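Here the complex is missing one protein chain, while the rest keep their positions.
A and B label the chains in the order they appear, each numbered from 1.
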Amino acid sequence: MTNKIRVATTSLAGCFGCHMSFLDIDERILELAEVVVFDRSPITDIEHCSTDCDIGLIEGGVCNSENVHTLREFRKSCKILVAVGACAINGGLPAMRNFIPLEECLNEAYINGIGVENAQIPNDPELPLLLDKVRPIHEVVKVDYFLPGCPPSADVFWKFLTDLIAGREPSLPYELVHYD
Amino acid sequence: MQTFIEDLITKNNYQATHLLAVLRAVQAQYHHIPKAAIEQIAKLLLIPRTQIIGVIEFYSFFHLTPRGQYELLISDSITDHMLGKHEMTAYIEQKLNVKLGEVRTDGLVSFDNTSCTGLCDQGPAALINGYALPHLTPAKIDQMADLINQQLPVSAWPKVLFDVKDNVIKSSLLLAHCIQPGEALHTAFKRGLKETLKEIDMSGLRGRGGAGFKTATKWQYCSEEKTDEHIVVCNADEGEPGTFKDRVLLNAYAHHVFEGMTLCAAIIGAKKGFLYLRGEYLHLYDQLNAILADRHKLGLLGQHILGADVDVDFDIEICLGAGAYICGEESALIESLEGKMGVPRNRPPYPVTQGYLGKPTVVNNVETFMAAAKIAVNGGEWFAAMGTEKSKGTKILSICGDCDNPGIYEVTFGASIQSILDDCGAKDVLGIQIGGPSGTFISNTELARKIAFEDLATGGSFIIFNNTRNILDIVNNFTHFFAHESCGFCTPCRVGTSLLKNQLDKIVNGHGSAGDVVALEELCQLVKTQSHCGLGQTAANPILTTLERYPELYQAQLKKISYEPGFDLDAALETARRLANRDDAAAHLTQVEEG
Partner (left out) sequence: MAKTIMIDGLSIPFEEGQTIMQAATDAGVYIPHLCHHPEFSPHGSCKLCTVKVNGRNCSACTFPAMEGQEVINNAKDLNADRQKITQMLFVEGNHFCPSCEKTGNCQLQAVAYHLNMLDDHFPLFYQHREVDASHADLLIDHNRCIFCTLCVRASHEHDGKEVFAISGRGINKHLIVNSESGLLKDTDVSAKDKAAHICPTGAILIKHTAYQVPIGERIYDHQQIDQVSLNSEQVDHDK
C-alpha cells in the first residue's frame, strides 16, 4: 500500500469537466488503482492533502482567495503539480470576466441585475473574496506539467499518468494535444 | 478648418508623401487631428483614411484626441532622470496643475513623457509645442506657467528659454577647420567625380550612424543602378538616447552636411535629396531652410550646380519626423518619407537598389556626409592618417551623464575610454553606456578599451555613470524605452519587448524568484535572434550586457524561494475588499506562502 503513488486532485475555478473526463478512463481506473491511491480529491472527499503526495492535478484557474490557499496547499504537498485543462492553463472561460472591471461584475450580479432582491454585495467573512482577474495557476505557484484541453480527454490523463508511473518523461502525441 | 486644410494640401502639392508634414501642421493648429480633417485629407490626397489613422497612431506626436493648446513633453531619458527629471515633473504638475499623462480640465495644457530629446548635455529637457526647452529649472517653470496663463503664443516667448547650446569641447579633423560653402564641390569637380569617390574610398570612411558600412562602397553600389532617379537621404533622426552630435552639426556645420549630400548626389547622379530631421529638432527647421536658400543663391543647389562641366542638378528637402525612434532605421525612415508608418522593410532589396519610391537611395548619417565633404577637400590620405586599421579618422561623441563637461568631443578612433573620461572630467566612474541603449554597458574595469569598430562601436552616444547610480534603474529605463519604441511589426519584438519590460519590472521590484533571471535571459536571446530589425535585435542589450558583468546584482534581487507571483496578490483583492466592506484577516493574502 505504501508504495502506491499518491494522487491528489482539486477543482478551483473550473467546471469539474476535467474531473469528469478523468473518470472517462472507465475500466482503466482499475488498472490505475493498483498503482495509485487517491488522496485529497472530490472523488474521495478527503479534505486536506497528506504532506507527501506525489502528483497534484489542478483543474480550473485562480479566481478567489480560497483558490490561492488551496493551490498553495497542493504545491506544498505534491512533488509534481499539474495544470489540467484550459482554465488552469490560461484562465479559460472564467477568465473572460477579466475584460469587465470586477466592480461592474459584482454590481451586475448583486445590485443592478434583473430580479435581484435584497440588493447587497455579500460581505460574510466566511466567503472568499474575488481576485480582480482570474489567473492561470502558473502565475501563482510553480507548475511542473500542463495538460491542455477543455477538457483534456481521458486518454490524455491515461497517457500522462502511465508515462509518469513508468518513469518516462511524459509526452503527448499530436492526437492528444487539444485546446478545446 | 476646411480652408485651412485645403490651403495646406495645396501647399504640399497634393503629395501623399507629404502626409507627415500635413499632419504636423494640423496637430500644431488644432492640438489633435480631428476626424473631419482625416476625411478631408483622405479625399484630397487620394489615400485611404486607414493610412492616415495608422500614421497618427504610430507617431508619438500625433493624437486623435485633443491635447492642450500648450503641449508640454518632458524628456524621459536616463540622463534627464540624473539631472532631476522627477523633481521637475513634480514641480510642473504642481505649478501647471496638470498630471503627467493628462490634459488639464480647461484644455489649455497637456503634459506627458517623451523619449530622449537629444539635449542630454543640458537636461532636464522638455518640448513645448515641439520646441526644445533645455535645462529646466523651477524658475523657468514659474516663468512658463505665467506665459501659459497669459496665453502668449510660444512664438512670442522669450528666446532665452529656447537657448540650446552647442557645447563643442574637443575639435579635431572635422570640427576644427571649416570649409567654405562650395569648396568641396569645387575641388571634386576639378579633381573629377570618379577620382573623388576614390579619395573617399581611400579615406576608409565608414558610416557614422552605427552600422559602419563603408561609405564609398555604398555610393558606388547606388551609382551602378541604371536609372537617372537616384535619391540622397541624410539621416538626422538621431533618436538613440544620449546622442546629440547631429543636432550640433546641423546647428553649426550645416553647410558641410549639405555639401556632403550634394557631393554624393553628383557622384551617384541624384537630383533629389532629403534631410530627415527628427521632430525634436524642430527648432533647427527654419534656419536649415534658410541655409538651403543661401546655397541656391550661391549656385550650390538647383540647376547646373556651379556651372561645372558635368551637369549636376540637385535639390534638398527637409522632412520632419514626428516622434518615432524606429525611423532612424534606414528603411523605416524611407517609409516615413513616403508618408507612411515607420515600419522597417524586408531586405533584400536594400535601399541602394530600391529605396525611396523604389528608387536607388543612399542613406547616410549627418556626420558621414560632413566627413565626406571634408575628405573631398583634403583628400583621403588626410583622413586615413588618423585612427586605427579598420576605423579611420575621428568620431564625434556626444558625452553626457556624470562628468564635469558634457558636450561634443571629437576623438581619434582608437582612443581609450580612460583618455576620454579624463578629457571630460569624469570621476568615481561606475560604468559607461557606449553607443546608447542599443550598444554596450561597460564597467570601470574596462577603461582601457577603445572607441573603434574593432572594439566598442558607437553612433556617438557616451553616457557616464558614477558610483552613486543604480544599474538596475538604468537598465529599466532603457528596457522601457525599447518597449515604447518597438514598431510592432514583428512578433518577437512587439510582444518580446513588452514581456522583457514586465519580467525586468518583476525582478527590479523584488518579486523575482529562483528561475526568473534564467527566464529573463532566455527571453533576451529570443528577442535578439528572432527580431526583424536592429531595434529588436539590440533591445535586450541593456539587460544582456549588464547581466554578463553584474550577475550578482540580478541574483541579489531574487527571493530565496522557488516561486513568486509576478503580480501583487493582495492588491488583486482590493476591489472585492472595498465592495464587501471587509478588512478581516481572511480578506488579505500574503505574496508568498508563509512558514
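Following the convention adopted for this analysis, contacts are C-beta pairs under 8 Å (C-beta built on N, C-alpha and C of every residue); 3 or more make two chains touch, one makes a residue touch a chain.
Note that the structure is predicted; figures quoted are calculated from it, not measured.
Asks: For the chain left off this view, which of B:385, B:495 or B:561 is in contact with it?
Replies: B:495
Asks: Which of these touches the unseen chain: B:57, B:195, B:428 or B:568?
Replies: Here the residue in touch with the unshown chain is B:57.
Asks: Residue by residue, what part of chain A touches the chain that was omitted?
Replies: Residues of chain A in touch with the missing chain: 83, 86, 89-93, 95-96, 98-99, 133, 136, 138-139, 143, 145-148, 150, 171-172, 174-175, 177-180.
Asks: What is the set of chain B residues that contact the non-displayed chain in the whole complex?
Replies: Interface with the chain not displayed, on the chain B side: 35, 39, 48-51, 53-54, 57-59, 324, 341, 346, 348, 483-492, 494-499, 502, 526, 529-532, 566.
Here, only the chains that are shown with their structure count from here on.
Asks: Using mean C-alpha positions as chain centres, tell me how far chain A is from chain B in Å, no decimals.
Replies: 49
Asks: Within the complex, which stretch of chain B touches chain A?
Replies: For chain B paired with chain A, touching residues are 515, 562-563, 565-567, 569, 572-577, 579-582, 584, 586-587, 589, 593.
Asks: Help me check something: in the complex, which residues belonging to chain A touch chain B?
Replies: Residues of chain A touching chain B: 65, 68, 72, 75-76, 101-103, 106, 121-123, 125, 127-133, 135, 139-142.
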